Every structure is written in C-alpha cells, then in structure tokens.
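A single protein chain has been removed from this complex, and every other one stays in its place.
Presenting subunit A:
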Amino acid sequence: MTYRIRKFAGTTVSHLVLAALSLACLIPFIWMISTSLKTKAGMWEFPPRWIPSPPLWHNYRDAFTLAPFGTYITNTLTLEVLTIAGQVISCTLIAYGFSRFRFRGRDTLFFLMLATMLIPEQVTMIPTFLFYSKLGWIDTYLPLVVPSFFGNAFYVFLMRQFLLTIPKDLDEAAKIDGANEFTILWRVLVPILRPSLTIIVVYTFTGVYNDFLSPLIYLNSPEKFTLAIGLANFVSSRSTEWNLLMAASTVILLPLLLIYYLAQKNLIGGIASLGIKG
C-alpha cells in the first residue's frame, strides 16, 4: 500500500470508530426522547419502536400538570442566579489577590487552597449541616447559596492561571493613570477575563443544576424543591410510568444541553488547557 492509501484507510477507520462512539454517547438521549412520546402500551412493547406512532406529545403536558415543575424551575433558576453571582464575585477577587499581590505566606496559602480540593465532602457534610441547623437555616436556600460567596478552589485556580498570562504592564499603565486596585480589576482585568468567567458560570450552573445531595438534605417543603429533588419526588410517586418520567427528564435536561452547546468551546478549551503538570 502506498502511504496515501494507508493514510486514507486510517482516517476512515478513525471516523468509523468515532462515529460509533458518538452514537453510544447520544443513544441514552434518543431512547429518553423516544420513550417520552410513547403510550403506556407502547412502553411495554418488545422489540421497542424507536419512533412511536403517533407520538404522544401530551405526555409532556401530563408530566407538568402532575407535578409543579414550573415552581421547581423558578426555584432552581433563583438558586442558579444567586450561586453564580457568589462564585463569580468571590473567585475573581480571590484569584486577583493570589496572582497580583505579594504577601507573606501567599504560596503556602495557595497550596493549602488547592489541597482543600482533596477534602472528601462526607467529612465536612455533617458538621456543616449541624451548624446550619443551629443557625435555623434548614429549609431555606441559605445553606445552598452562602458558601458560593467564599470561593471555590478549582475556579480560583483556573482564573489565577489565566490572570498570570495577562501582562502586568496593563495594570501598571492603569495605575499611572491614577486607577486603584479595584478599578484595575473591574475596568482592565475583568473584561479580559471573560473566557475564564464563562467557565465559572457554566460549571456553577451545571453544578447547581445536577446537585442532588445538598438540596435533599436541606430542603423539606415541596414548594421550595429544586428540579432535582422535584424530579426525585415525582419518580417515587410514578415509578413505572416511564413515558412521563422520560418526558420530565427531557425537559429538565434541555437547559443543560443548551448551555453546554453554547459554552462548549470555552468549557472543553478550559479543561484541556488545565495542562496538569507537577
């Protein structure tokens, strides 16, 4: 075989493998949507039909009238806005502090911050719960929101990496023009930091959206439930109505897919650029 033919064969095989794996990635979603449009009888058909005829669109309406998903959506979005604001503000300030100022113990503290990523959640969970219950915060959004205002090690790390690539001359120039540190951060750096801010926003969004354990522990009143808890509740009351469950799941996953689609470049670039080194 000549080099050219071999290369062509190699590319074709790679494409086939990648396409097959892509299908494997997507098939749970296809199966979910397919089931969400089935009748009760259609669900128990074997072999299953991929395209239900006729598609039962009112499963979606049924799912939404059987459980107050509208309320869950509002609650989740409220939490999202507050948490994202907390993370964006706190992580920007902290990363700025760690990257632009010299102070004693800075590197030790930074290392300590990275080390906190290794603390298993189960160890801190119980005292934190007891602490919040002493404060009377159970069944409020405070335990879910307040911690986000104190930064997140991974996001600070990401943002500091990014800040270190921005030349200090920019700060100096602004300083000569009479800007103070807050103005420099806000006017000069934050606009440049947009890519890493996007990563923080998207990660926080998906983190809050997927989070199940914390709202499960802290929220008791159904009218305060997030989508995750609301869906879990819906599942326990309709455990075999897979068509309704899949309709609800589809609607719940949609915003996540949309956000991911919009932010994919930033996200994948951010992860890949982490470039783990010693």
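Going forward, a contact is a pair of C-beta atoms (placed from the backbone, for glycine too) under 8 Å apart; a residue touches a chain by one contact, two chains touch by 3 or more; residues count from 1.
In this section, contacts and distances are computed from a predicted model.
J.: Among "Sugar ABC transporter permease", "Thiolase domain-containing protein", "Fumarate reductase/succinate dehydrogenase flavoprotein subunit" or "Flagellar basal-body rod protein FlgG", go ahead and choose the protein name stored in UniProt for the chain not displayed.
T.: Hidden chain identified via UniProt as "Sugar ABC transporter permease".
J.: Contact with the hidden chain only, please: which subunit A residues?
T.: The list for subunit A reads 11, 14-15, 17-18, 21-22, 24-29, 31-32, 35, 43-48, 90, 93-94, 96-98, 100-104, 106, 109, 112-113, 116, 118-131, 133, 147, 149-151, 156, 181, 206, 209-213, 216-217, 228-229, 231-232, 235-236, 239, 242, 245-246, 248-249, 252-253, 256-257, 260-261, 264, 267-268, 271-278.
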